[in-house]
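Can you keep this structure in mind? I'll have questions shortly.
All protein chains but one are shown at their positions in the complex.
Now for chain A:
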Amino acid sequence: MDADATPLLAVRDLTIALPVGGRMVNIIDSVSFTLGAREILGIVGESGSGKSMTALALMGLIDAPGARITGSARFKGRELVGLPQRAFRTLRGREIAMIFQDPMTAFTPVYTVGWQIDEQIRAHGRVTRKDARARTIRLLGDMGVPDPARVADRYPHQLSGGLRQRAMIAMALSCNPSLLIADEPTTALDVTVQAQILDLLRRLRREYGSSVLLITHDMGVVAETCDRTMVLYSGTIAERGPTGAVFARPGHPYTAALLDSIPPLHGARPARLPSIPGSPPAPADRPAGCPFTPRCAYAHDACAVRPPLLPRGVQDIACVLPAEGRDLPARCVTV
């Protein structure tokens, strides 16, 4: 389980550019990370930060006209950037599977949930219908679906949101993928059901040995689920590191401000919530230097140059403050 020796996924300088108003604009700008076996990496950011775009690129699902993807993403040593669709088709589902926020769009409404999971199993291996169904029922049961044989005969709209999400995870795991990409998998769910699904995701690595790339806007979900955390802002990495370290001692002013703006559930109520002024820039309007400069409380002259991602302790931080000897204070939290 040594993540550094042979990472399952090694992404280097991944850049995705789209034509906007006659010029190419980098939606994702030089994003690099690795994901080890049985690891859960959280990619967290606000809307427009590029977190979903990163996932779609890894799945070979970016089909916007004129899109240009550069850099490298090596999955089990195989280069994904520039891989032809035909080759992607053998990877998707079998090696890399994805679950989405809205299971209604992942399932077709006209077949039963069980039929669709059987189909996925049979598409990637020589399995009889009977064996496929047996496996489907076992998977649904593993995902905590009560009475899985009956649920397999239901249509997606007949299931509750939580059951549908479990069925989608069962479908994603049906071919034992080594990488599961989960894009906001619990955002549409109620909080008690979300807790069940997060519990399930944590169990997956133990019981299925899967690595998970968890994409979310919710810092709480990351804190409860991920081994390591990568914070994206405006298409670039602001900070990454072990989740415990990032949450205890955020190194980038954006991470710190984002955590501060979440109202606390325990302890004293602040009279006002610390908020971040303004909103993230559109990709075409990003400032030349650090993209967070216009909203940052620590902005100064040095921020006019894009800061590289540099190690600071166990974290990597794209900010000039650590080099200036001005580390941010540790977070105080009440539980």
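The rule is simple: a contact is a pair of C-beta atoms (placed from the backbone, for glycine too) under 8 Å apart; a residue touches a chain by one contact, two chains touch by 3 or more; residues count from 1.
The rule we apply is simple: contacts and distances are computed from a predicted model.
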Among "Glutaconate CoA-transferase subunit A", "FtsX-like permease family protein", "FeoB-associated Cys-rich membrane protein" or "ATP-binding cassette domain-containing protein", UniProt's protein name for the complex chain that is not shown is "ATP-binding cassette domain-containing protein"
In the whole complex, of A:M143, A:L173, A:L258 or A:L321, the residue touching the missing chain would be A:L258
Of the listed residues A:F88, A:Y111, A:Y208 or A:F247, which contacts the missing chain in the full complex? A:F247
Hidden-chain contact residue, picked from the options A:L61, A:A288, A:A304 or A:V333: A:V333
Applying the definition given at the start, please give the residues of chain A touching the unseen chain. 46-47, 146, 160-163, 190-196, 198-199, 217-225, 243-244, 247-248, 257-259, 261-266, 269-270, 272-277, 279-280, 333, 335
